[in-house]
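Below is a structure I'd like to ask you about.
All protein chains but one are shown in place.
Here the chain labels run A, B and C in written order, and each chain numbers its own residues starting at 1.
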Amino acid sequence: MYLILYGLIIFFIIIMLREKESLRLIIYFAVFSLLMSVLYFLYHAYDVALAEIAIGSALLPLFFIIALGKQKNFVVVSRVEDGFFSEKEDSPGFKLLERFTNSFNLTLDIFFEHHMHIKGAFRERNVDLIIVKSHRDGKYVFIMKKSSVLHHKLQRLLLEDPRIRFEVVEEDEIYD
Amino acid sequence: MLQLSLILLMIGLGLYGLATSRHLIKSIIFLNVLEAAVILFFLRLFYLPEGTAPIITSLGGEAVDPLPQALMITTIVIGASVTALALMMSIKIYHQYGTLDWKILLEKEDNQ
Amino acid sequence: MSYYPLFAILIPIIFAIVIYLMNNPKGNLLAFIAQAALLVAGIRYFPFYLPEGEYYLVLGAFGDKLNITLISNTLTYGYGLLSVVLWFSVILYSWPHQKQSSSYYFFLLFLQGVFMGIVHTHDFFNRFLFIEIATILSGILIIYKKDGPSLRAGIYYIVFNTAGILLFLIGLSMLYRLTGTLHMGRVQEALSDMDQDPTVILIFVLMCVSMGVKSAFFPVYNWLPRAHSVATSSISAVLSGIMVKSGVLGLYKIQQVFPMEAYKDFFIFLGMITALCGLFFGISQTNIKRLLAFSTISHIGFIVMGLSSLAVPTSEGVSGAMVHIVNHGFLKILLFLGAGSIVRNYKTYDLDRIRGVLHRMPIVGSVMIFGILSIMGTPMLLGYQGKALIGTMLRDQPLFYFGYHVINLGTIILFGRLLQIFIPRGSLTSLAVSIYERLALGILTAGIVFLNLYQLIFPNFGGLHFYGKPFSLGAWSFFLLYLVSAYFLIRLFPLTSSFFRKVRGFELSFQAANYMMVVFIFLMLLWSVPL
Partner (left out) sequence: MIKKLMLLLMFGFIFLYALTATAPLADSFPETSIGETVIHRGYDETASKNLVAAILLDYRLFDSIFEAGILLISAAGVLYMSRSSGFSKPFPRAKEAAVPKDSDSILAVSRILYPFMLLFGFYIIVFGDLSPGGGFQGGVILATARLISVYIPEKASENTDPLNRLEKILFLCLLSLGLISLFTRGAPFTNFFSGSVDPEFRRLFLVLLNLLIGLKVSSGLTIIFIRFIKEGK
């Protein structure tokens, strides 16, 4: 009886070792902690089994899934809202970003904020991209963080579009 | 004897997972796996085949030692709070660096 | 019945929560009142401890067999008073920047309560719990700036240290199975009549490895320079100066409970490699805070060399190590706070671009020079006390004595690199340093001078005896020899060479760190197998 449980648990650990995709990893972890709490139960540790079920297989997977969900969204703040870029799905700018986020299976969050200064935005608010219309050459400036890996990928995508200029912001170092 | 060796194998696999996981979320998951294996090791050391839970009730049987169970509840809560913190940090790291891969994360030079 | 440990642990925590609840700048003033309350509690229990008192405070009504006991002797009482001085100066130093954020003081004061818990606990599981709380608190404090590098260092720190402490739990479970109690004194009695069979050795190894992870020993030290160089300077001062020592104190307690004669040379060897590693990587750094972080690792290695001779009761090495823990704590906090104000004014971490500190920031500059000279080990000053005692212990083993001299020389080269920031070049306009920072540095220097005079005049304190000879020709001649050879070595190996750049770039990834933890267990177990 114990051997079946132990075999199953070690089998799940080995699957987790080889699993690459995060979501399936979390499901395996939930099943793993469920089996562990069954094993605690068999060792007459009823309190620990109850705690393990409540925390290990209910709460932690929930936190993991929310964390994965939050990571997957690409936050765009745009200070411009006109024909080229607006909430409607058909505006060209929006289609562009849609293509980018779909290629990296990110969900797109777009906010329209007309008077937000850029200085603290990247560090304080989890913003990935800021769109500003520059007055000199009338182009749309896409501003991204230098430290983020995503700006290489977005830059490759935008090279051919004349109306967009790409800009990378260096994180302002906090000297303390 | 066999069960103890299987638990030691689990602890070894947990450490192996920590030592070879490339993705941040995977490291956090294997931290919890290692912790669950350590709890199992503690409880297994005090297992009595014909024992019963340490609750004073009518049904007989020799009660299992309650102290390990009290300590392990504390360990589970510790594991939960560390995981919650580590996940919140991983969200902010993802928005800062765009990736959760340990290799790329650690290659980015501190901007000094 | 001395309730001092209870006050020392609970006062900071209660004040921390009240500050968090009030959540306004006036509420943050409570942080200073908390230190005052701790001082009053210290004075109240003064008579208990000065003539060598030792008390066991049982937390519960059922005797120390079932309940948790807290031990308090003159040594822990000394730590209590010193922590008040250190935390007061750190709070004062960070006041102009963190005036608004009550959560900063919440975490800092809670950390003080937990450190007092680590110092006073006499129960194995309680020590595990307090070290775990200290890890979580330091992790959050490392992340306080919320910028990229500190987030990365914070998660590396928390996940790696938690994995390390789980090993302590495995050792603890086997220990409870073997002896049936968690009270350290009873475990010591139960183990004294057991021979050194593999079980006891495995428990000792697992606990030493977990303490090693917490206090950055040779293979597993890589989280320390990463975490301490990106945290805000007041936090890296607290972490480097005090929290790393809690790991070493844990090792001290474990070696008291498990007197393992076989591991005496292992720890001397391990301490020496840690010290050499810290120096080797520290010398090649250009970032001022990474240099100080690596010097912390080398001093920890030095302390471990002293602690290794615990099996031999009342040997110089042990009191040298314990004295060096306190001295190095004070000096490292002084240097980190000074480096913090330098970095904030010069807006750079790069040593080659900071020049003329003495002229532009006179007070910070002079305090830093005093700190560097004493941490270098100049014979009369504070750094020398611990080193001399450990040196006398190592005198009989020729190899380790040679290593002792190499480490002294390396420390002087390391801090020689720091002296270049005082060369007057470029603009010499004076820079504004806020009154709070100057006051904090002043209090720290006063504390250091007091400690220095105390250790020169009085022979011992709380079971530790100091290095009697304040002025010995041998000490000064060695020191001058070190200075001359250090000067030549710096000239011989300029830092621009590509070799140092490669060394500087060496980073241990998270997987490699866990890999090293397994290597550490493997080495320690291998040492005990009689080859």
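Here, a contact is a pair of C-beta atoms (placed from the backbone, for glycine too) under 8 Å apart; a residue touches a chain by one contact, two chains touch by 3 or more.
Not measured: the values here are computed from a predicted model.
K.L.:
Can you pull out the displayed chains that the omitted chain is in contact with?
P.N.:
Displayed chains contacted by the hidden chain, ordered by label: A, B, C.
K.L.:
Kindly state which of the options C:Ile143, C:Leu169 or C:Ile413 is in contact with the chain not pictured.
P.N.:
Selected residue, touching the omitted chain: C:Ile143.
K.L.:
Which one touches the absent chain: C:Tyr79, C:Trp95, C:Phe125 or C:Tyr482?
P.N.:
C:Phe125
K.L.:
Residue by residue, what part of chain C touches the chain that was omitted?
P.N.:
Residues of chain C in contact with the hidden chain: 3, 6, 10, 13-14, 17, 20-21, 58-62, 65-68, 103, 106-107, 110, 117, 125-126, 129-130, 132-133, 136-137, 139-140, 143, 146, 174, 176-182, 190, 197-199, 201-202, 515, 518-519, 521-522, 525-526, 529.
K.L.:
List every residue of chain B that touches the chain not included in the displayed model.
P.N.:
1, 4-5, 8-9, 12, 15-16, 19-20, 45-46, 53-57, 63, 65-71, 73-74, 77-78, 80-82, 84-85, 87-89, 91-92, 95
K.L.:
Please identify, in ascending order, the residues of chain A that touch the omitted chain?
P.N.:
Considering the whole complex, chain A reaches the absent chain at 46-47, 49-51, 54-55, 58-59, 62-63, 66-67, 70, 75, 77, 87, 108-113, 116-117, 119-121, 124-126.
In this section, only the chains that are shown with their structure count from here on.
K.L.:
Rounded to the nearest whole Å, what is the centre-to-centre distance of chain A and chain C, using the mean of the C-alpha atoms as each centre?
P.N.:
Centre-to-centre distance between chain A and chain C: 38 Å.
K.L.:
Taking the mean of the C-alpha atoms as each chain's centre, how many Å separate chain B from chain C?
P.N.:
28
K.L.:
Could you list which residues of chain B touch at least two other chains?
P.N.:
Residues 20, 28, 68, 90, 92, 96-97, 108, 111 of chain B each touch two or more of the other chains.
K.L.:
Touching two or more other chains, which residues of chain C qualify?
P.N.:
Residues 146-148, 348-349 of chain C touch two or more partner chains.
K.L.:
List the residues on chain B that touch chain A in their complex, please.
P.N.:
Where chain B meets chain A, its residues are 2-3, 6, 9-10, 13-14, 16-17, 20, 23, 25-26, 28-30, 32-33, 36, 39-40, 43-44, 47-48, 51-55, 64, 68-70, 72-73, 76-77, 79-80, 83-84, 87-88, 90-92, 94-100, 104, 108, 111.
K.L.:
Hey, which residues of chain B end up touching chain C in the complex?
P.N.:
My answer: residues 11, 15, 18-22, 24, 27-28, 31, 34-35, 38, 41-42, 45-46, 67-68, 71, 74-75, 78, 81-82, 85-86, 89-90, 92-93, 96-97, 102-103, 105-106, 108, 110-112.
K.L.:
Once bound in the complex, which stretches of chain C touch chain B?
P.N.:
125, 129, 132, 136, 139-140, 143, 146-149, 151-152, 154-155, 158-159, 162-163, 166, 169-170, 173-174, 176-177, 229-230, 286-287, 348-350, 507, 509-511, 514-515, 517-518
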